[in-house]
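With one protein chain held back, the other chains of the complex are shown just where they sit.
Every chain is named by a letter (A, B and C) in the order it is written, and numbering of its residues begins at 1.
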Amino acid sequence: MEALISILFHGLAYAMILYIVSVGLSVTMGLMGFVNLAHGVFAMAGGYVTVRLMNAYAVPFGLALLVAFVAVALLSVVLERTLYARLYGAGELEQVLFTIGLIFMSVAIVRYLWGPSPQPVHLPAVLSGQIDLGIRSFPTYRTFLIVVGLLLIALLWLGVERTNFGAQLRAAVDNRRMAESIGIDTRRLFSLAFALGSGLAALGGGLGADILAIYPGYATEYLVYFLMVVAIGGLGSLRGPFVAALLLGFGDTACKYLVPELGAFFVFAAMIGLLLWRPAGLFGRA
Amino acid sequence: MHPIDTLLARHRFRAIELLPWLIAVAVYFVFGDYLPLGSQILIMILFALSLDLVLGYAGIVTLGHSAFFGVGAYAAGIYAAHVSGEPLSGLVLAACAAAVVGWLSGLVVLRTTGLTLLMLTLAVTALLAEAANKAGFITGGADGLQGMDIRPIFGLFRFDLFGRTAYLYCLAVLFLAWLFARRLVHSSFGRSLIGIRENTARMHAIGSPVRRRLLTIYTISAALAGVAGALLAQTTQFVGLTVLGFQRSGEIVIMLVFGGIGRLYGAFVGAGIYMIAQDQLAKLEPAFWYFWIGLLLVLLVMFARGGVLGLIDRILRR
Amino acid sequence: MTAALETIGLHKRFGALIVANDIHFRLDAGARHALIGPNGAGKTTLVNLITGRIPPSAGRILLGGDDITALPQAVRVRRGLGRTFQINTLFRGLSVLENVCLAVGEHHGIGGDMLRSLAARRAVLEGGYALLERLRIADDALTPVRELPYGRQRLVEIAIALGLRPTVLLLDEPAAGVPSTEIAIILDVIEQLPDDIAVLIIEHDMELVFRFARRITVLVQGSVLIEGTPAEIAADARVREVYLGEGHHG
Partner (left out) sequence: MGFRASAVGAVCIAICFVTAASAQTVKLGVINTYSGPSANLGEQLDRGIRLYVKQHEKDLPPGVKLEIIRRDDTGPNPEVAKRMAQELVTRDHVQLLAGPIYSPNALAIAPIATEAKVPFIIMNAGTAVITTKSPYIARVSFTMWQSSYPLGVWAAKNGIKKVFTAVTDFAPGIDSEAAFIKGFTEAGGQIVGSVRMPVNNADYVPFMQRAKDTTPDAVYSFVPAGKDAVAIMKAFGDLGLKQAGIKLIGPGDLTTDEELPGMGDVALGVVTAHHYSAAATRPANQAFIKAYKAEFGTNEEPSFLVVDAYDGMAAIFHVIAAQQGHIDPDKTLELLKGWRNEDSPRGPFMIDPATRDVVQNEYVRRVEKVNGQLANVEFETLPMVKDPWKEMNPPK
């Protein structure tokens, strides 16, 4: 029982980070059909902005996260307009190569600026230690992650369900040509969705800095996990990656807890099985 | 000239195709100090060549080709460490092992396309890497496989410290592989792969067993990649988990793309330039090596999709 | 007599949407048959069902009397079922001659041959070239397809299908996008097809349909509305209402 609660709790915290980072990738891949391997770069950038602001300028955690969100969203829109947009409709190989190129460059840049070591993270004192939730105590930081994660997700889903932007986005993911024919400016929509997705990734990077260490290898080391969330969840969906992130979070945590000898073996095998069963992912359209 | 003859002439052997081999032989005599690097370049050329068959010709965008390189390396390594140090039989065994893995994973992976295919190739590689990591009792796990004692080739040519034997051995194997690959891409089968790359739907509609063709080339390519891996294992007498790494898969794609995909010689140009540049430049500022590679990739995608050979083509045509 | 091609109760659903509803359809050897109907009637779906591009929800397909419902596309093609596509589906990076020769090669059964020498392929190349001459595109034999105007590409589309020497040929809007000056070439080619080939043509160009077809089937919302001779179709009030009345697509 203790074990089960632990697994669920830690799995959930891990899943939140995975989801917040990856959801943007799912939407942009679904919307633009763009294989963006460099998505992790935005999460890494968000992590660096957050941590550097806190360490070097003593900016409060919340404000640092906000700055990271805005800064990375703006940066991503510049990249999208100047570079990504040229490759819409190009082959997968070109997109893969281009985004690998971006990864290499960004890794070299952050290494040059801040060195190869992981950035030390000093969270506010309220977030350290344990919090008693009645049943038992839980690590405060992870509880905070789960709460913030759920709030963000609620906000995101409400936004996509209730706002005009959300309606246009759903229409464009559904049928881009149709959406264009009823006068939706899909180019603008792409840019907005891209910025939002990258901003969320940055937020995920900053929020999760204490779980997924911020160092130059970030963009490659965790890439496989972000891609797994998207591939298993299905492109262009909000719900899909959520379920996938939960599966991955619970699965990975349970494996480490119960059968550490198997390592990542189970996770990869499960993914192969899932994708064979549903090649377009759990919530993707074939 | 009649169009048919023009077309046939394109498949005929041209003198310029001898150039890489002349260079390779010249290197042996002129740059005797650089043969260990030379051997690794030859191995990477072979690996890139095998990738060209699936990526360049059949259009399968994979990020998991190191799976086969790794299986070949481990097969040859384990054979040498536990069974026999005879190199040629090790090479054959590695080719077979990689082919089997290629065929099995191809059965799964080739049912899909796009992102799913990409993810599955990644997952297969990760799975194998994890297996190699966990089966430490036979693979050496994260510490790598040591203790291979490779016997002289034909019982005559010992692998020497200066890497002369290793270089010539790799060169001979690459030459044979090239002969085979060249024959393959100019055959009807090779042309039909290009057809699949250009338009899979149409290949179905002209009665081509697309899945079987893809599986065939995937298996062949896996075997060649396995031979490349085996060469690395035998010439360095070591196999580590990095042979199955994502980085190796990514780097080999980059090398091939630098050279130019679907051209057979892109592998030679790309792997050659990349490895030499890395050897020279990475020494000066290793961190920024990746910055320049990244920048070059972005520029390549934006302006020169055919790679170096594509650029040369364009210049010649002008 | 055995039909060259026959569908029995062919049915296809996508979720709640029925795109092919209990279609019984028969093509005899040597038939010159046209399939018409308004946009979205399910004409291309029917072709895709017959060729095996999509599996039916129910029903059977017979080719020369043999049940081919469960066979993969490629096997159907090798048994003599050829098609063209409504939207050009070509090997855009390859030359015109290579496009056609891929089909001819598959027909000769050497498509998977890994080692055959060039001399043996000469027959394939000559067969392909002869087709180009027939379609009057031999001048462009070595031009990459992507550099051809759309209308010329249409001819390549047909040449590829003919390279398979089919016994049943399904032409999906062969004249769509072809300039009027070149439609004549297509018409000539279709008229010169050997008599033993059964041809089904989907076409909006009514002039072409009535000149070519000896029988016509009208498809509306996935169902066969009527089948008959051109004269019967032209005279049918329902056809006028649902199709011809809506506007002449010519």
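Worth pointing out:
Just so we're on the same page, contacts are C-beta pairs under 8 Å (C-beta built on N, C-alpha and C of every residue); 3 or more make two chains touch, one makes a residue touch a chain.
Please read these numbers as outputs of a predicted model, since none were measured by experiment.
By the touch rule given at the top, the unshown chain touches A, B in the complete complex.
Only one of the listed residues, B:M1, B:A15 or B:L161, touches the absent chain: B:L161. Only one of B:A142, B:L179 or B:A201 touches the chain withheld from this view, namely B:A142. The omitted chain makes contact with chain A at the following residues, 2-3, 6-7, 10, 14, 111, 115-118, 120, 122, 128-130, 137, 139, 141-142, 210-213, 215-217, 221-222, 252-253, 256-257, 260-261, 263-264.
Although one chain is not displayed, chain B still touches it through residues 33-37, 40, 133, 136, 141-144, 146, 161-163, 232, 236-238, 240-242, 282-283, 286-287, 289-290.
Heads up, the rule we're going with is that only the chains that are shown with their structure count from here on.
With centres taken as mean CA coordinates, the chain nearest to the overall protein centre is B.
With each centre defined as the average position of its C-alpha atoms, the distance from chain A to chain B rounds to 33 Å. Centre to centre, using the average C-alpha position, chain A and chain C are separated by 47 Å. Centroids of chain B and chain C (each the mean of its C-alpha atoms) stand 41 Å apart. Those residues of chain A in touch with two or more other chains do not exist in this structure. Residues of chain B touching chain C in their complex: 3-4, 6-8, 11-12, 183-184, 186-192, 194-195, 198-199, 201-210, 212-213, 216.
Per the touch definition, chain B reaches chain A in the complex via residues 55, 61, 63, 108, 111-112, 114-116, 118-120, 122-124, 126-127, 130-131, 133-134, 246-247, 250, 253-254, 257, 261, 287-291, 293-298, 300-302, 305. Contact residues on chain C toward chain B in their complex (touch as defined above): 51, 53, 72-78, 83, 85, 89-95, 97-98, 101-103, 105-107, 110-116, 118, 121-122, 124-126, 129, 138, 141-142, 160, 163-164.
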